[in-house]
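All protein chains but one are shown in place.
In order of appearance the chains are A and B, and numbering begins at 1 in each one.
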Amino acid sequence: MSNTILEINDVQKSFGGLKALSDLNLKIEEGKVHAIIGPNGAGKSTMLNVCIGQLAPDSGTVTFNGENMIGKAPHEINQAGISRVFQTPEIFPDLSLLQNVMIPAFAKREGAFKMNIFRSLSNESDVQDEACQILTDIGLIGQLHTNAGSLSRGDKRRLELAMCLVQHPKLLLLDEPTAGMARHDTNKTIDLLMKIKEGGMTKIIIEHDMHVVFSVADHISVLAQGTIIASGTPDEIKGSPKVQEAYLGGAHL
Amino acid sequence: MKTPTIKQDMLVMLIFSVVILTMPLWLEPLGANYPDLLQKFAIFGIFAVGYNILFGLTGYLSFGHAAFLGIGSYTAVWSLKLLTMNILPALLFSVLMSGLFALLIGFITLRRSGIYFSILTLAFAQMFYNLAYSVLTPITNGETGLQLARDDARVIDRLFSEAGEGLPSTDFFGLAMSGYSGFYICAVLLIIAFFISQRIFHSPFGTKLRAIKSNQTRMKYTGYSTRPYLLTAFVISGMYAGLAGGLMAATDPLAGAERMQWTASGEVVLMTILGGVGTLIGPLLGVGIIKYFENIFSALNEQALHQAFAFMPDWLANIMVFLTSPFVGEGWHLTLGALFVLIVVFLPGGIMQGIDLIKKRFSSPSKNSKTEHTSSEARLEKAPENGQ
Partner (left out) sequence: MDAIFLQILNGLDKGGAYALIALGLTLVFGTLGVVNFAHGALFMLGAFCSVSFYKLLTLSKQVKDESITFFDAFKEQPYLEIWFGDYGTTIIDLAVPLSILFAIPVMLLIGLIMERGLIRHFYKRTHAEQILVTFGLAIVLQEVIKSFFGANPIPMPAPEIVSGSAPIGVLFGLGESVVYPWWRLIYLLFSGVVIAGVFAFLNMTTYGMVVRAGMMDRETVGLLGIDVERRFTVVFGLAAVVTGLAGVMYAPILPPDYHMGMDFLVLSFVVVVVGGMGSLGGAVAAGFLLGILQSFASMNEVKSIIPGIDQIIIYLVAVVILLVRPRGLLGRKGVMED
């Protein structure tokens, strides 16, 4: 049995009268790809928002690597080793692709604040090489100096993934990485996810596309009405009648 | 955009220095080579270059930078009064003092962004302005403005010589601050200021500032504490404003509160925008154009207009004079306002955008339409979603 890297304990979160998360408990094992599935409005994105410090939970704890994450600022959580790919790509539209990837690389190397005014960006060859390597992996190396804002939506998503990967996070959160993608792009993304899976990086992936989920996940948890109703290997989940009823409805498979 | 290499940067610096230092020569045909105007170019150049570090890189629109200009001026005059007529300590103190105030004001105002930040900076500048006229009169000398007097202490100067007859004048170790030597001192400071700004623009630090402008949320989730970055940029630009204010006092030892009025902040915003926000050289172009035309236009009067249109038939000349006279002399501000509107409507990227467009049109006409398309697309996406 491997180590638990992220532990969510009894987390509650309400928006007004709406209970988004109730008694949420979840353990993520190190080195695994953990998929979270569930119907719309089940609280999947809320859960990620709590993990990265975007939302403060009403009660409960989130422990990462043995350290309490509640009350920490988003940048501290990132520096602790959690990176996130958002549902709508959050990139730097006014900067070049290279700069988009160099910025997170600097964050990893230099920490949350460094005043390096008298160094030239063009002299930072280490960081540049690293960024170029990732951009090659992701297939965007040809557009190194174009502005990220002019990319297609699919490319923006892949760029954001590159921005997270360059930080070599201990835990990578992916919020529907293939939503709105054509089948061809989805397959490309699956290949990519499989490739980085070999690196042993822990990942939580939220996904609607069961094809993606069953291709990449080691472990699946089903979230419904703010709580985990089932957890297990892909085969266990496929066979669970409870899940079929709550979410899959059988027809999807 | 690709970041230029150090070699390219140094080349730019060399060309820039030559252009600035030879200004008295090449501005002669334009009739703008007299020292007063040249000094103004350099001083407002420093102000705008510094302002651009905040507004151009981070996108935070401050309406309070005139306060730092004023603080710089007052500090410099006090140094000239109490210590020495040498401008070196005066400038050092101006930069330090405005840096301190920028640290304090920035620490408070940067808790908010967007229009809230603009209003907070505006509120601070107005407080300084109002106080300078009322309670702070012992320091600012109220409406008269702070001036030198013959019997000022000037402790350091007194160590070396007795007070002379009449008002002493400012100098830099013997170099007079008036006339061309004054311009060259300002010009050298402008070159240094520009050099620092270029380094910031092309450093990882500057790129991070632009990333904050582009998407601050992403910056936070990428592991950056954004506020120290913003505060550093704010303080640096406040120090630039302080230096400019100090130089104003060094070239003309008088500091008045009107220098702190928010319309003065508006002026530096205008210069920056006109030239091109976020470009290195743009703000300087803006300064040059505005200060030059201010000089020319405000000196014109109806008589001069009649002479200018003398080649036309009388009736046409009269119409032309009638149409143009509200825009010159006292009406220079009308021209300025109209220019402002036209620039923002048609060239939001300022003159630098215009130059880019022209360059593209000449280099590859086929590629042109495509790039324009993408840039307008990018702007649409950037447009904030209001009222949510």
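As a convention for this text, contacts are C-beta pairs under 8 Å (C-beta built on N, C-alpha and C of every residue); 3 or more make two chains touch, one makes a residue touch a chain.
None of these values were measured; they are calculated from a predicted model.
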Among shown chains, those touching the left-out chain: B
Contact residue for the chain not shown (choose from B:Ile15, B:Leu88 or B:Val135): B:Val135
Sole contact to the chain not displayed, among B:Leu27, B:Ile119, B:Leu148 or B:Val188: B:Ile119
Options B:Leu30, B:Ala149 or B:Val341, residue touching the unrepresented chain: B:Val341
In chain B, positions touching the absent partner: 59, 61, 108, 111-116, 118-120, 122-124, 126-127, 130-131, 133-136, 216, 262-263, 266, 269-270, 273, 326, 330-331, 333-334, 336-341, 344-345, 348, 380, 382-384, 386-388
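Following the convention adopted for this analysis, only the chains that are shown with their structure count from here on.
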Chain A partner contacts - residues on chain B that touch it in the complex: 1-6, 9, 196, 199-200, 202-208, 210-211, 213-215, 217-226, 228-229, 232, 374, 377-378, 381-382
Of chain A, residues touching chain B in the complex: 52, 54, 73-75, 78-79, 83-84, 90-96, 99, 102-104, 106-108, 110-124, 145, 147, 149-150, 163, 167
